[in-house]
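Single-structure report; data block below.
Only one protein chain is missing; all other protein chains are in place.
Let's turn to subunit A:
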Amino acid sequence: MLDSSRQRMAGGQDQKWQKDAADQNFDYMFKILIIGNSSVGKTSFLFRYADDSFTSAFVSTVGIDFKVKTVFRQDKRVKLQIWDTAGQERYRTITTAYYRGAMGFILMYDVTNEESFNSVQDWVTQIKTYSWDNAQVILVGNKCDMEDERVVSFERGKQLADQLGLEFFETSAKENINVKSVFERLVDIICDKMSESLDSDPTLVNAPKGTRLTDNPMPTNSGCQC
C-alpha cells in the first residue's frame, strides 16, 4: 500500500522537482555561508538574491535554511550552495560545525544595530577557527535603506573591513541595493583565490574542480544522482 501511494505521489510531484534536480551542469560549486547576529537580515538578503522577493513577514531561522543558485562568472557556471544560518550565539556550536568546506562567507551586520556591528570581530574569529584558511569573506552592512535609524556609518564599516582585510558593501535587501553585487564579488574573489591556489599547489590540479575545497564533494557534470 505504501509503495503504490509512493508511485502516485511521484507522478504528481516529480516533475515539479525534476527541473531543479536536472540542473546538474556546472563548472564549479561553491558553498557559501551567511552569518551574523540574529535579525540582521540574513534570510531576507538570501531571499532577495535567490528569489528576488522581499517580505516584511520574517520568520526567524531555526537551524539552517538552504538555497541554491547558479550564476555565470568569467565564462563559468557556478552553482552556489547557500547556507543561511541561525544567528543566535547559543547555536554557534551547531552552525560552526558547518563552516567546514565553506569557500565564502557573507558576514552581515545591521547598520541600525550597534550590537551586531560589535560582534563582527567575534564572527571573524569564528571563521578563522572553524573554516578553511582560504575561505573568502565579505563584510556586509545591511538595512542601509533605514537611514533614520542608522547607528553605524559607512565609514566605520569600511574602516573595520579594511582593518580585518575584508571586502565591504552596504546593502539593502528591502530596496535591493548591492545584493547581487555582493554575491558576484564573492564568487569572483573565490575564483581568483582558487586559480591562485591551483597555480601555487600543483597537487590540486588533479582534483576535480571545486570539489577539493568542499566538505560535500559534489559530482560535477556527473548527471544522475540516483
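The rule we apply is simple: contacts are C-beta pairs under 8 Å (C-beta built on N, C-alpha and C of every residue); 3 or more make two chains touch, one makes a residue touch a chain; residues count from 1.
Convention: contacts and distances are computed from a predicted model.
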| message | Not counting the visible chains, the remaining one has a UniProt entry; which protein name from "Rab-GAP TBC domain-containing protein", "Presenilin", "Proteasome subunit beta" or "Adaptor complexes medium subunit family" does it give? | response | "Rab-GAP TBC domain-containing protein"
| Interface with the undisplayed chain - residues on subunit A | 1-2, 5-7, 9-10, 13-14, 17-18, 20-21, 24, 37-39, 56-68, 79, 81, 86-91, 93-94, 115, 118-119, 122, 215-218, 225-226
